[in-house]
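Let's look at subunit A:
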Amino acid sequence: MIDNFIPLIVFTPLIMSLILYSPFVADDEKIIRRVSKGFITIHFALTVLCSIFFNFSNPDFIIETDYQWIDVLGFNANFAFDSLTMLFVILTSFIFLIAIYLSKSMIKKSYRLYYSLIFILLTAILGVFSAKDIFLFFLFWELELIPMYLLIQKWGSGNKQKTAMKFLLYTFFGSIFILLGFLILYYLNFKLTGTLSSDINDIDIISAPEVLRNLIFFLLLIGFGVKLPIIPLHGWLSDVHSQAPTPVSIILSSILLKLGAYGILRFNLQMFNYEFQVFAIYIMLFALINIIYASFCAIMQKDIKRIIAFSGIANMGIFLLGISSLNSIGITGGIFQLFSHAFISAGLFTIAGLIYIKCGTKNITRITGLGEKMPRLMFISIPILLASIGTPLLCGFIAEFLSFTGAFLMQTEGIFDAKALSLTALSVLIFSSIYILKIFHGVFFNTIKIKNRKIYDINTKQLTILCLLTICIIIFGIFPFLLTDIIREYTNITYNPQGVF
Partner candidate 1 sequence: MFEITLYHYLVLSLILFAIGFIGIIISKNIIKVLICIEIVMSAINLNFIAFTAYKNYLFLSGMIFALFITAISAVQTAIGLVLIYQIYKNKEKITSEEIEELKG
Partner candidate 2 sequence: MDFFANNIFLIMFLPLWICLIIISGAFIRLTENRKMTAFLTSISTLTGLVFSIALFNDIKSPQPIIIEDSFSWLNIDNLNIYLGVLLDSTSAIFLVILMLISLLIQIYSYGYMKNKEEFNKYFVYLNFFNFAMTGLILSPNLIQLYIFWELVGVASYLLIGFFHKKEDVSQSAKKVFIINRFGDTALLAGIIFFAYFSITYMNQQPNEFLAFSDLDYFHNQLQSLTYPNVYNLVLSLFLIGAFVKSAQFPFQQWLIDAMKAPTPVSALIHSATMVCAGIFLIIRIYPLLSDELLKIILSIGLITAVLCAFIAISQNNIKKMLAYSTSSQLGLMFTAIGLQSIPVAIIYLVIHSFTKALLFLCAGNISQISNSIETKDISGLRKIDFYLAIYWLIGALSLSGLFFGGFTSKEMLLNIAENNKSILFLILLTSFMSTFYIFRTYFNIFEGNKREEYKIINEKSMSFALMTMVIFVIFPGFLFKVSQINMLCLLAFGVCITAIFSAYFSNKCNKIMIPPLLYKLSQNELFIPNLYNSIGRLFNLIYFAVNIIDKYVIEGFINITVKITKFISNIISKLQNGNIQTYVSYSIFSIGIILLIILYLYFMALRS
């Protein structure tokens, strides 16, 4: 019975996006918005209901649904939720809830198309998280590119055509590596075991030559690294974040970056565990480059959304630092960072978007002094900005502390010492405070400069959304054991040689 939740959760948004075009829903802005909000609330309630039935304390508990598709090639539509996937599904649904409720103030044209694209995106993302079959994973991975392209191109700001094309081509380029890796994986599996199957649990290439295994590992790492992003494959990120409409920016930074992280967790960490252990110290080096380079870039930017985009790259560097430490403390810290960064960046982009629609510009040098006109926004943005720099009792601190401690505990031989890398990475605390304070002071302090617009404070609905995000940040900061216990159980099975799910 509980298995029926999977198609219910994954496919209903797709059906909803078609329903929005049917004659059931009139072409009236109010009705479309209400229907969409109602649906996403029901969807979130469904995911919470599913998680209540889910047994988190048993790490081997999974929900599975299998459909026969192309049986000849061994390519079936198998979905499964295990504990990590369940957490990501709840997170995705929640962030989409925030984004859709926020769309009221930010999206002013072509509502039907917009909401349908958002729902198709939701299905694609949930499909990636729950796919148990490697080509199904790739199918959903590619599926989310098209709604994103259309969303950026039609509702974005600035040079949106070029940015949308850049996003599409760059991410597509990364997916080519993933496809190549999967094809080699599939072929090797066929050669070694004699059966055609692309199910993750059935793929067993332990006896493959080391060169090929390393090759697949690196192909997958590069492919996921375009999404994560790992510097130097990050060129698409800052443009896209700053020119996409705000709800899309929220979804992009809170969920889409985590798709790359999820890919690294499932394939590079779980499936290719041995290679990951061999190359862990180099991945940690790249994580350090992520953190330092992105923080340095962020300090000099003038556009609020670009600063937040670069801070996202730095936080993903902390995730990489955590998981490349190969002990449960670090991996727990890294995965916790994914969740904490999702809330924090959703909050940050909401604030940036609200400032943009009230003041008409994103350039920090031109907006100042909003503190006198928008005291409520200033007050509610204090916990969100503080969480981003790692203040204790907010969720950013737990993630950073666990990742750094885990990285410090790693034993290494060779040139790069994990302790030195971890200590250098601690400087992120100082640099992140520089750019976050730059945002806060640049926007809210001093006297007001914009004279020709009337600036009103944020209304109750927007305030409620920000309060909701702040409450999540504070709750996971004060009670981190709610998440870390589940993640800790999950890290036990990352070393399980039997299978991935």
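Keep in mind that, in the parts below, a contact is a pair of C-beta atoms (placed from the backbone, for glycine too) under 8 Å apart; a residue touches a chain by one contact, two chains touch by 3 or more; residues count from 1.
Picked so that all candidates are chains of the complex that A comes from, given by their letters.
Source: prediction; values computed, not measured.
Candidate 2 is the partner touching subunit A in this complex, chosen from 1 or 2. Chain contact summary for the complex, subunit A toward candidate 2: residues 166, 170, 231-232, 234-235, 293, 296-297, 299-301, 327-329, 332, 369, 371-372, 375, 379, 382, 386, 389, 391-393, 397-398, 401-402, 404-405, 408-409, 419, 422-423, 426-427, 429-430, 433-434, 437-438, 441, 444-447, 480-481, 484, 488.
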